Structures are given as C-alpha cells and as structure tokens.
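With one protein chain removed, the remaining protein chains of the complex are shown where they sit.
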Amino acid sequence: MAEVTRKRDKPLQVNPVKLSQPMGATLAFSGVDRCMPLMHGAQGCTSFTKVFFTRHFCEPIAIQTTAVTDALAVLDGGGYSIVESVKNICKKTSPSLIGLHTTGLPETRGDDLRGVASKADFPLVYVNTPDYEGGFESGWALTCKALIEQLVAPAATVNDNKLVLLPHVSLTPIEVERIKELIESFGFNVLALPDLSTSLDGHLGEKQTALSSGGISVEEIKALGNAGLVISVGESMRESAKVLLQKNAGMRHHHFSHLQGLEASDSLVELLLAETGFNGVTPKVERWRQRLQDAMLDSHFSLGQTRILVVGEPDQLAGTCRILHDAGGRVTLAVSSVDSPQLEKIWAKRVLVGDLEDAEAAADEYDLIVGNCHCKALAHRLRKGLVLRGFPNWEEVGNPLKNDLLYEGGAYFLYETANVAEEMRGKTV
Amino acid sequence: MAEVTRKRDKPLQVNPVKLSQPMGATLAFSGVDRCMPLMHGAQGCTSFTKVFFTRHFCEPIAIQTTAVTDALAVLDGGGYSIVESVKNICKKTSPSLIGLHTTGLPETRGDDLRGVASKADFPLVYVNTPDYEGGFESGWALTCKALIEQLVAPAATVNDNKLVLLPHVSLTPIEVERIKELIESFGFNVLALPDLSTSLDGHLGEKQTALSSGGISVEEIKALGNAGLVISVGESMRESAKVLLQKNAGMRHHHFSHLQGLEASDSLVELLLAETGFNGVTPKVERWRQRLQDAMLDSHFSLGQTRILVVGEPDQLAGTCRILHDAGGRVTLAVSSVDSPQLEKIWAKRVLVGDLEDAEAAADEYDLIVGNCHCKALAHRLRKGLVLRGFPNWEEVGNPLKNDLLYEGGAYFLYETANVAEEMRGKTV
Amino acid sequence: MSSKPKIKDLLDESACEYNKTKKQACNAPRPGATTGGCAFEGAQISLFPYADAAHLVHGPITCLGSSWETRATKTTWPGRDLTRMGFTTDVSLNDVIFSGEEKLVKAIDYIMAHYAPTAVFVYSTCVTAMIGDDIDFICRQGAEKHGIPMVPVHAPGFVGSKNLGSRLGGEAALQHLVGTLEPETTTPFDINLIGEYNVTGDMWQYRHLLDKLGIRVLATLSGDGRIKDIRCAHRAKLNVIVCAKSLVSLTRKMHEQYGIPSISLSFYGKRDTSKGLLAIARALGDPGLVARTKKLVAYEEARLEERLKPYRDVFADKKAVLNTGGNKTWSIAAALQDLGLEVVATAVKKATGDDRARAREYLGEKGVLMMNPGVEQARLIDEKGAHLLLAGGRSLYTAIKKGIAFADVNQEKKKSYGGYDGLLNLAEDLKNALENPVFKLVARRAPWQK
Partner (left out) sequence: MSSKPKIKDLLDESACEYNKTKKQACNAPRPGATTGGCAFEGAQISLFPYADAAHLVHGPITCLGSSWETRATKTTWPGRDLTRMGFTTDVSLNDVIFSGEEKLVKAIDYIMAHYAPTAVFVYSTCVTAMIGDDIDFICRQGAEKHGIPMVPVHAPGFVGSKNLGSRLGGEAALQHLVGTLEPETTTPFDINLIGEYNVTGDMWQYRHLLDKLGIRVLATLSGDGRIKDIRCAHRAKLNVIVCAKSLVSLTRKMHEQYGIPSISLSFYGKRDTSKGLLAIARALGDPGLVARTKKLVAYEEARLEERLKPYRDVFADKKAVLNTGGNKTWSIAAALQDLGLEVVATAVKKATGDDRARAREYLGEKGVLMMNPGVEQARLIDEKGAHLLLAGGRSLYTAIKKGIAFADVNQEKKKSYGGYDGLLNLAEDLKNALENPVFKLVARRAPWQK
C-alpha cells in the first residue's frame, strides 16, 4: 500500500512526535479504578508525565515516583525506593492497585522488578517500560499485557455474554465508550481494559482523590478470564489478547486494526451480528451509518482535492488515514512516532518513522495536517490547515470527548476535516 | 437583564441577518414526511429558498412555486396558480400533504388563501407568511400553528405516555433528536412537530424523491390531540402550544425558553422526573451532566476573558447567550434578526434588533462572534474569532449535526467556543 | 417618463434565432412545475459585479436576505467590495400600506453618506412594483442630489425568468449608463465584454491574453467592471458577448445606437478559447492582430498540452455522461473532450435549439442527446460503460448505484474552469473525482442488509 521508510538516517530527533514507553504505561494504569501509577525512576520523569497529561486532559492526574536519586541510583537496586514508595503512598491513600512501571534509569541499572514485586505485600502490577525502547503505544500495550498476566485468574468456563475490549493507546475516552456502547447494544456485558472512558473522560466527580477515579476495577480485571469474546483494536494490542487467551482455552478472539470509516465499522457490526445471531441493529446505529455515508459524500469533494499529512502513533495512523482515504482524502504522508507492523497497512502514499522536522522537509507534499499540538507551529509557519488529534493537545480543551470512531464519530471527523480544508483554501486563495 | 434596543433607526438593512417568514414556513413543512412545500409567489422566492437550504443542509430540498407572473399577478387572485400547482405537483409525485405558504406578492394583492384552500381536493395546509412581516422564526411558528389548527383532530382522552415536542426554528435536526431521546429515556413516546431530525439530518436515503423524506407523518399530526403532555421550546412556539391545547382540555403544557446550559437542561429533566415519578436518569445522562460541569470549568477561564457577539434569531440567542454567560462568557452584544418578547430575557449586556453593519459598528465591544456565515467576512475583516451557528452556513458541511443542547451538546459547544477563543488570542498576541 | 422596458419586446427579441419555437416556454412558467430564478435574480446577476456601485434592493427581506454573498464574482476594485455587501429597504407592512418611497429615499441617502459609491442601482421587486413605488423618480432625484448615476432596475420577480431579468438589467445599464461619459482615450482595439460576470475569476483566465494582444477591454457588463467604464462603453469597436444569449438584444441596440458590431463566443475549453480569441481579432479586422493572435493561441495551446500531460493517462479511454442544461450542454462537453475524455451522452432537455445543434456538433453522430436524462442516464451508463457522470446533486445516487465517479456540475464553484488555465482546474477536479473511492465505498450494503 504505502511506501514505508522505517530506518531513521538521522542521529537525533528534531521536534519529536515520539512519546516514551513509561508514559504509555502511566496512561494505561490510569484506566484502572483507584490505581496509583508508580513510575520507577528519577522524579522528573513523573513530573513531566503528570504535567503532560494534566494539560492534555484538563484533569488532575494520579501518579507517584520512586524518586530514585544519585546516591541510591548506584546502590539500591530498586528495592528500597519501591518499598518506601508503596509505604508512603499507602500512608495517604488506599489504592486498589499500585501500577509499577520503569523508566530508563532503573533499567540501565538492571533493577530486578519481578523480585521486588514478588515480595510486595500490596496489590501491585509491574511492567518493564524503559524509555530507550518502544514508545507510547508499546508502553500502554505492555501494561495491559502485564495487568492480564499478573491479575487475571485462569478460568475454564466462559460466559458468552461477557466481552473484553482491548483498546490501543490512542483511542480517546469517548471513543472507548462508544465502542462499548455499540457492543452493549448487542446484549453484551463489555469490559474495557484499560478503560479511560470512565476515568479520564472529563467529568466533575463528587470529590477529588489522589487516585485515578473510574476505570475498570481490579476485581473486574481478575475475573476477565471467563469472558466469551475478546476484541482487540490496534496492532499493538494483539499481544495482550494472546496472553488473555492463555487464561482460558474457551475464549474466542477477534482483532481489528482500527475502527475508523465505513468498512471497519461495518466489520465490527458484522462480527457482532454473527456472534449474536441478531438480524439487525438499533435504529440509532442504522441512522448513523446513513449519516456517515452522507458525510462521506458531503466531504468528498473537499477532501478529494486535499493532500494530507497525518502524524501520530501507528495504530492511530491506521484508522485516521483509512477514513480520510475512503472519503477521497489524499494522505500523501504519514509520520509515525515509532516503527510497527501496522505501518505496512496504512493507507497513505508514504509512511515515515520520523519527527516534525521530517514533516517540515516534506512541506510541499501536503495542504493539511492531522496531528498533535506540536504541529501547530508547523501549520502556522507553512500555512497549512490543522486538525488537532493525538497526544499532546495542549492547545485545546475537551480532548477526551473527541470521537472519530465508528459511524457517528466518522461522520463528525469527516465534516470537521473538510471544513478545516475549506477554511484553509479560503485563506490561501 | 439586557439593555434592549428594539426600534431600528435605519431606513434599510445593510448586510442583513434577517431571513424571511416564508422561508421559515418552507423549513417547517420540510419537517413533515412526504410533504411538498408550495410557496405562493413569483418563482424567484422559491428558487432563492431552495438554493439557500440546499447549500445549508447539503441536501436536495423539496419545494415548489406557484410561479405567479406579471399577467396573472393582477387578475388571478391566487386561485388559478394554486390549483394549477397542485395539479402539476400531483402529476409527478404523490405527496402526503401540500404546504401552501405565501410571500409578499399575493399578500399585497390580497389573495384569499383560505377560500382557495377550502376548495382544494387534496390534503393541503395553508399559512399566510408575507415576507414584509415577521421573519424566519415566526414563519416556522405560524406554520406549526397552521398544521395544528388545520390537521389535528380534537380529542377528549389523553394518552399519558404520548408527548408532543414543539421546537423552534433554530434547533438543528440533531438537537431535536437529542431532546426526543432524552424525553424518550423517561418512557415517553415523543412526536416532534415539525421534525427535522428525521428529514434534514443528512442521511443517505435509499432513493431520492422530489418530496421531503422523513419528518412527522400527516397521520401522526392528525392524531396529536390525545397527547398527555406538550413541551414547547422557544418563545415563538408558545402560540402553537396554545392552539394545540385547544384541541383537548386534558392536555398539559410546559414551556422552555431554551434548552442550553446546565440550568435549562436540569429544568427539563426535573420536569420529566416530576411527570413520571422516576427517581433517576440513565447512567448516560448522569455522566453527560458531569461532563458538562467539567466543560464549564475547563472553559471558564478562557470564556471569562472573552467578549462575545452573538447573532441570530431571538430563540436561538436566548439559549446561546445563556450557556455562554453561565460559563463566564461576556456576551456584550446580541444582534437579533427581529423583535421578540424573548429579547428581554436574553443574557447579554446589550440586545439589538439589527444587522451586521450594526455589529460592525460595535466592533470594539467583542472579541469573538457566534453567528451565521455572513459573519465570516466580518470576523476576517475585524480579526475576531468565529463560531459558525445559525442560518445560513454555507461555509461548512455537517450543519444538521451541530448539537449545542442539553448536557452533551452544551459540553461540546463550550469546548468549541473556548478553543476558538484561545486560537483567536493566540493569533492576535 | 418611465424607464420600464417593454417586456414583450424583449421576449420577442429578433436576434434570438430559436425564439419562435420557444416563446411560450420562456414566457410563462408552469405553476407547481418550475425551477430557476426570477427576473430580479437575473438582473442582479448582470449588474451586481460592479463592485464600486451600491446595489439596493427595494423590497421585503426574501429577495436579498436569502441571496447576498451567494455569488463569488471577483473584482480588483481597490475600495470596499460592495458586491460582498447586502443593501435592502426590507419593506414592512407599513410601507406596503403607505408606500415605501420615503424609506427608499432615506436608504439612498444613508448609503451615500456611509459608503459613497460611484453609482446606485435600485432594484424594484414584486411587492414594491405592485404598490407602485416610483423608483424612476426617486433615482432621478437621487442622482441630481448626489451627483452620481442612480439606475432604476425594473425586474420584479413576477415578470419572468432569470434570463429575462438579465436582459432587463442590461437594458437598465444601456439606458442609464452607456453613453453618459466619454473615455479619456480610445484605441482601435477597444472592446466591451458583455455577459462575463467574472464568477470565480473566469474572466481573468483570458483577460491577460487580450492585454498581450493589445486588445483593450474598454468596459465590461459587468465582471470586475467599473461604472465609469460602462458609461464609456459606446466608444468600443466591438461588443463581445461571452456565453450569454440573454444579452443579445442589448448588443443589438448598441449596434443600432452606436454602430458597434458584436460577436458571441465562449471561453470554455481549449478549442473554444482559441476560437474566441481569433474571432475577436478577426472582428477587429486587423491582419497583424490576427497573425499575432494565431501565434499566441498556438503558444498557449502547446503550453496547456504540456501541463495536461500528467492527466492524459487518467482520462485515456474514460467515458463521461453529462446531464446539465443551457450552454453547459455543449460547452462542458467540449472542455471534457479537450481533456481527452469521451462524452458519450449529454442532456439537451433544458437546452435551446442552438445549444442542441452545438451539442450534436461536438458529440458527433455516435453521441447521445438525452431528452429525458433522468431516465436515460442510468441506462446509458451501463450501455456505454461510462466512468463518470457529471450532473446535478440529485443524480449522485445514480452514480453511486452504478459505482462510477460523479462530479456535481451545479456545485458552487470556488475556482474557475474558464480559459486555458481553468481547464487545468477542471482536469484536477475530474481526476479527483475519478480517483475518489467514495462512490464505490458508500454503496456498500449495510451488514444487516446482506
């Protein structure tokens, strides 16, 4: 499909799109109810991460640091600072889970996380997420996998009405909610792991706690083993699905690369129809499909003459590029933060593992950018249209409610993009 | 509340916001299933109206004209051209209703509409909507009233589960749908009159006809008389509610000035709780209320420093100004297309019946504009932010799906407005 | 003395060779079965592009409220672009009862005080025509008071179609503006462009070529036009009617009054643009100019061909069905052919006899002239194996059902398709349509319908 350039020939990142693996882990733990994500490393990683997500979600973010310091860095081996952290966290709050994840520092030192965790006298899930490997998407995926491996109880029977949804990191809270809603309309009891739709969706809670509030509960995670069906969304989540299936031989699994656009949405519905034997959907779903069809037609003329750069995580690129392509958008370049098997399947002329300097160098290939707020300076400098998507978006409020998925979200996304494209053309004419 | 200037001291409209009464009538008839709106006047009024709505909704618009001409204009008295029109329309299609509405021409001439209509051997509702009186909002409201007066059968019993919703002209299709959905979640069977949510919501239908497709059916209108409850939204709809209540002494009526913002949304829910005796709402509604609260807080800092001009129809202004005010927005000026009792209740510093020249003269009173696409040139010239709302919006696709109402729509509207305000400030700094 | 033109005379316009057979249809729209704009709209179309003049609509709000800012008629006028503004007296019931004349006078004064235009057009509309407001008198008075031309335009909607309105607009300009001023200089190659409204900048696609040839556009009616220029239009050596049958009577009168000959042509597509330029040169009667024009045309055609090369592969062996009306029936067909597409059918239902003849000429014997396109087009797509349907929005569904590409010929255009360069825009848009997967995709059946 696309011409994929994986190998970076640059010795550095200039204006990076890439985000770190431990940050993905933090976010995944934020989708577990009353969890305290505990980042193992120097205090700065945690501080940066906290500020990053606080600004993106406009919500207080629960997270703590093992605050590894100079002296300890060499001597400790991780045990002391982790044990101390757990102690100090529990002094102030009572989390249902501590989500221990590493940064590059303890990994370089070679901390024995498993050893420390095995001795913890507190519910704790650990995951190795050095920031010199992988990225945001893999950090989230590894954490999801760790949650399954370390928490889910093996089971022998299945509950056919119970369905586990494994969403990739770039799905917004509202998007996860909408997938759940669609599946629920077929009579399933859906559990998303992780589940940001009830934790970071931007709601005014009764009171503030220092822990994540909302998300899937630890008890629910433990009991996932008897779900009849597992649906993973995004290439990065395949591995999580695999380990979940190892918990119960009776589980069945379906995978979706993404859920954007008519075809992908149809596939999910088709699967659900097949699984349930239903012969129809709710009138609402039916209506939104017709609206997406109309949105595709209403936006096709504008998008058909628009050359687009999409910037983001691999699984995010897959869906976004596809829906744009389907409505005629000419995705001439997709800049991916990291490498992924997903890249080959992306509907773009050219896919590049790169940074925003690379995007800038290709400026005459596109008219409009879909990407995070770091793209704003770029768009401004190059006079391109901009649709803000992905992490971070510090320029806008309301990020958790941006829905580009399935029939409804697809319609809105196409309208928004076409409108930005026209606005941009109006300016440059 | 506001300082209201009703009297125009100008002998003309310069860059008008005002739209004509017959156009409001056309739109109202478009919310009746398989109706053919028939505008009585010269062909141009119809042609302008058709193009206007086609571009706004991105949909083919069903409408015909009596095509009054020079010669006939003086002689005919309306009878001939109306009867001929009905005949010609029925040659090609089989409408369930013909919606006859006038323009200034036959009204000036003094056509006896009632007389002609009484002799029609076809289902026909007529309404006098000269364009030298009233405006868009009153044309819609008069039509709704005419539909009730001329179609609804009087009744003596009521069905407590049946509820009639009377929405004002500026509510978008999706907004009407969302009101219906909320009310339906309390177990009501809701019928909206008119109902654009199923006709002009922008869906790809099975096949195209020359008639409106979707909307409330004529049979349903005829049977509205036994509804237990009537809910009118917008000052302009009070009269329609009144005539509906005359059809059945057992009906009860509740009125809402608008349904934007936390308080108004709460009032509707409160009413529904009281009427049904339910002691709670669906988890979804509950969640969206929390999200609206959060949106108010997330947007308050930005809106609190933003001075806003809102332009539109009176009932539209009422809701939009209120939700902005509630989140701290400083609505310094509201420009209304026409006069209305609603104007006194508008949450703005100053309300003016006027045009965009008046708005331009007050340019240093605001930073951001909420208004129709005619405001674009203004915003561009004056370097103001712009949130496109109201009729017409030819600059954007997807207008039928813009939802600013109730908890969910309110949250999205505040986020959108705050984001535009910040974007605007970022540019001018 | 009223400035109202005699409608019947205009309808009987002798210069319109197919008029005899169509008079009835032109004349009386059928109630309940009519589409298209009214005379008022037509008059606005023909006069509105004067950006230095105020266009004041004397009527209720429908006439202007629904129509201002709908036409992208571009201008180089350095002052405030009055075509992007809307002025209307918005007459009320009170005015209907007691006359709207006082309001109109005040409105003119207001406009003069605030916008100082170089002229004011006052458009009567159905209601104000019926109540008998004397716009002739008011304009005369206003012109005297303010010292600029004020033009009453008598084209209320009820007198007839858009087409008729355009003629009425032209008449008003002829009667009140043409011949009221003398140009500072004249040249042997002065022409007027009549009926070119510069929508989306169409005129600018060829005007620079006229400049290059030394042909001066003295005045336009009315694209990127100036009031002072149209007032001098009687000194032109040639009237060039651009794709606008409706103004034939205007040019005939100018011939009668000022001895200016006229030619009618189109700047749509490569061949017609070339033909048009040569026709002007020939009509101006200078052999040197004709030679220069031939050279220029050859150069421009070669340049265009070069730039069309990337599109050749996309269009090769592609067949199109065209469903539109009027002169688009053949002018778009010609442009499509210029791009290398085969036009297998074109609708002629809403075309004049002249247009049909031209369509036949361009399509050849094999081409189908559809008299009932709504029914025929679907069948022809199958029979001919067409790849592209160009039609109005309602036909989109036909294209989707057939799974072929669609282009909306009525879509409000933002870029010009005129002249040589405009053809590149058309090529780009059609390429985008042909390559757009949406038409096939959107036809997917829903999972629950399988």
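By written order: A, B and C. Residues from 1 in each chain.
Heads up, the rule we're going with is that contacts are C-beta pairs under 8 Å (C-beta built on N, C-alpha and C of every residue); 3 or more make two chains touch, one makes a residue touch a chain.
None of the values given here were measured: they were computed from a predicted structure.
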Chains shown that the absent chain touches, full complex: A, B
Touch with the omitted chain, as defined above, among A:153, A:249, A:274 or A:377: A:377
Sole contact to the chain not displayed, among A:70, A:121 or A:364: A:70
Omitted-chain contact residue, chosen from A:30, A:81 or A:143: A:81
Residue, one of A:13, A:96 or A:217, that touches the chain absent here: A:13
Sites on subunit B contacted by the missing partner chain, in the whole complex: 262-263, 266, 269-270, 273, 279-281, 286, 289, 293, 296-297, 300-301, 304-305, 325-328, 425, 429
Chain not shown, touching residues in subunit A: 10-16, 18-20, 22-23, 38, 41-52, 54-55, 60, 64-71, 73, 80-82, 84-89, 91-92, 103-105, 108-109, 130-133, 135, 204, 207-208, 373-374, 377, 392, 394
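The working rule: only the chains that are shown with their structure count from here on.
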Centre-most chain, if every chain is reduced to its averaged C-alpha atoms: B
Taking each chain's C-alpha mean as its centre, the one farthest from subunit C: A
For subunit B paired with subunit C, centre-to-centre distance based on mean C-alpha positions, whole Å: 34
Averaged-CA centre spacing for the pair subunit B and subunit A, given as whole angstrom: 40
Where subunit A touches two or more other chains, by residue: 293, 297
Sites on subunit C at which at least two other chains make contact: 442
